[in-house]
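Below you'll find the structure I mean.
A single protein chain has been omitted; all remaining protein chains appear in their positions.
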Amino acid sequence: MAYQLRYCTKCLFPETKPDLFFDESGVCSACKAAELKFAKIDWKQREKDFRTIIDQFKLRDDQIGYDCLIPVSGGKDSTYQAYFIKEVYGMNPLCVCFETTRETELGRRNLSNISKMGIDVIHFHKNYPAYRSMVIEGFKRVGDEMWPNHSGIFTLPILVAIKFNIKLIIWGENPQQEYGGPWESIENHTLTRKWLEEFGGLLGNRIQDMIGVDGLTVKELTPYFYPTEEELTRAGLVSIFLGHYFFWDARKHLEIIEKHGFSVKEDGPVEGTYNNYENLDEEMHGLHDYLKFVKYGFGRATDHACIDIRNHRITREEGLKLVKKFDGKYPKLAVKAFIEYSGLSKEEIDSVINSFTNPVLFKTKADGTFMRNKKGDLIRNFPIR
Amino acid sequence: MLKCRVIPILTFNGFALIKTKQFATNARMVGNAVQAARVFNARNVDELVFLDVYASDQNRKINLNVVRSIINECYMPVGIGGGISSIEDIHNLLAIGADKVILKNVMIKNPNFLNKAANIFGNQCITLSIDAHKVDGEYYLYNRLGKTILLRDFIQHISKYNFGEIILNSVNHDGMMEGFDLDLIKMFEKNIKVPIVVVGGAGNPEHFKQLFSETSVEAAGAASIFYFTQYTPQDIKISSSNSGKPMRIVNQSYPQVN
C-alpha cells in the first residue's frame, strides 16, 4: 500500500479531489480561499467594483435590450442571482436555461418561478436523441452521465449572448473559490473558454470527441461548440462571477429566495447528501455524485459538510459524522431513473461504475472485485480522519 | 511512410493522476486514470504512457491492478514506468500486456541492467526516461538520487547500452504550456540513434508543428494540453498534417470553422 491518504485538517476534502492543493500545514486551498472570504477581502471595495462594471452595461429604462445575461438552472444559486440582479440592482436580465437531462417537477416549478419574478427566461429544450447519445457515451467513457450538460450550460449562454448582443454575463459562485483550485483560479473573476476547458467538468473529453458517436454530426452538436475567438472578440463579451464581488453564502441566499417563490424538497434530503435544497432540478444527479465518490473517495455530502464547516455552521467533527452517515451511498433512485432513460440494464450500469471505482481507495477481494458492506456500500481503504 | 506520433503522458502518484509544473512537488490532482485511458483510446491516440512518478521515491512497486485496468482500456501500445528495477518487474508488466517498460533510476544506478533486460525481452520494449534540467545555461540529468550529471556526458555514456527508445523530458518546460524545448532537442538529436519522444511544454497545436518541422524528432508526448485546453490529439494531428507532416489520422469529420 502507498502512503496514507491525506485529508484537509480544517475541512474533510481528501487529496484525491482534482485541482485541490494543500499548504504545509495540511490546509486545503478551498479553506484558504474561505479564510480570504471571511477576513481579508474588502467586500465594500468589491461591491464598488461590481457597480463600476454594471454601470458600463446597464441600459436606460427607455431603451430596448437586456442589461445582462444570467445562466440559470432553476436551482437555488441561479435563482438567487436572478433575484439579486433584478430586485437589488434593478437590472433587466435575460435568463438562459440549458434544459437539464431529466427535469424534476420541483425543478420545473422553480424555473417558471424565475419568470414570475419579472424576468424573461429562455428555456432551451435540446435535441433529445443527440443529447441522450452523449449522456450514455459520457457515462461509459468518462464516468459522467452529466457530461453533455456541463458542455451545454457553459456554451449555450455564450451563444445566446452573442445573438442577443448582450455583453455582460453574470455567473454565480466561482467553483474554484468555493471548492478549491489552483491559486490563480481562486482569484479569477472571469469565465473564459480556457476556464471551461480547465474547470468545466469536461473530464478530459471534448465536444469534438462526440462527433460520430451514434452517427452524431457536427451540425447536430451545434449548441455545444464554443464560438470562435473572432466571434468572441467581436462580441466584446464580459463574463464575471458574482461570487467574486459578493460574499457567497448559499444558505442565506436560500432564505431570501424562499420568500420569493422558491421551493425546497419537502420529503427529506436529496439522494447522496443530507440537505434538501441542492440539485433539486435534476433527477439523475445522484448518479453523477456517486461516480465522483467511487473515483475520488468523496461525494456530495462531503462537499456540503465542507461548505458548512467553512461557513462556521458546523465543526469538523460534526461534519465527519454527517459524511459517515450520508456520503457515498448507492444512488438507487438515480440508477432507476437512468435505467429508464438509457435503456441500459442495471448490470451494465454497475459494470461501468465498477470500472471507474478506484481500487486503491476501496477494498477489493482477492479476485479484484470490490467488497461491500451489508447495505451494499463500498468499504474505504483509508477512513476519513 | 512512418507517421509522427502524438502520445498522452499520464503521471500517477499512487492514487490518481497528477500534473506537475516544472516537476515541483506540489502537483495538481487531475483525476481518474482509467477514465483518462478510456478517453484516449476512444480518441485513437497513437500510444499511451503511464508513469508512477513517486514509486521509486516511496520505495514501492507500481500497482499492477491499476496498470492492468488501464491496459485493458487500450488497443494501442502502452508504455509503463515507475520503480522498475528488476527482471521480475519487467516480466510482470509485460505479462499483463504492457508493450514497453520505461526505466529511469535503474539506468543511472546500474546501466548494465539495460543490456540484461534487452537480451531477455528484446530491446524494443526497453525505453529510457531522460529528464533534462537546464541550470545556468547548462543541461543536467534531473534525478532525485542526489547526483549531479551533465546531460551531454550521460547521453554519450548511455548510448553504448542496448535499448529501443528515449523519452526526453524538459523539466523547465514541464506543465508550462509555452512550447517544447527545441534547443535541448537540437543539441542532442544527433547523438541519439533510437526513436525519441519529446515531452514538456506543449500548449497548442502550433508547438507540435514547430517541433516536427524544426527537428528530426517524430514523436511528442503531452499532458497539460489535454487536461486544460480545448485541444484534442486529433486537433494537433490535423494541424501538423496540414503543414505537411505524415500523421496518422483516423477518419472523423470536423467542423469547417476553426
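To keep things simple, chains are lettered A and B as they appear, and every chain counts its residues starting from 1.
Criterion: a contact is a pair of C-beta atoms (placed from the backbone, for glycine too) under 8 Å apart; a residue touches a chain by one contact, two chains touch by 3 or more.
Criterion: contacts and distances are computed from a predicted model.
Asker: Name the absent chain as its UniProt record does, using one of the following: "Aldehyde dehydrogenase family protein", "Indolepyruvate oxidoreductase subunit IorA", "Imidazole glycerol phosphate synthase subunit HisH" or "Cation diffusion facilitator CzcD-associated flavoprotein CzcO".
Answerer: UniProt lists the chain that is not shown as "Imidazole glycerol phosphate synthase subunit HisH".
Asker: Taking the whole complex into account, name the chains on display that the unshown chain touches.
Answerer: Hidden chain contacts in the full assembly come out as B.
Asker: From the list B:87, B:120 or B:150, which touches the chain that is not on show?
Answerer: B:120
Asker: Touching the missing chain, which residues of chain B?
Answerer: 1-3, 5, 41, 44, 46, 71-72, 75-77, 94-97, 99, 119-125, 164-165, 193-196, 216, 218-219, 248, 250
Definition applied: only the chains that are shown with their structure count from here on.
Asker: Distance between chain A and chain B based on Cα centroids, please, to the nearest Å.
Answerer: About 33 Å separates the centre of chain A from that of chain B.
Asker: With touch defined as at the start, can you tell me which chain A residues reach chain B in the complex?
Answerer: 2-3, 5, 15-22, 140-143, 182, 193-194, 197-198, 203-206, 208-209, 211-212, 217-218, 225-226, 228, 295-296, 355-356, 358-361, 364, 368
Asker: In the complex formed with chain A, which residues of chain B make contact?
Answerer: These residues of chain B touch chain A: 14-16, 26, 28-32, 34-36, 38-39, 42-43, 58, 60, 63, 65-66, 69, 226-232, 234-235, 252-255, 257-258.
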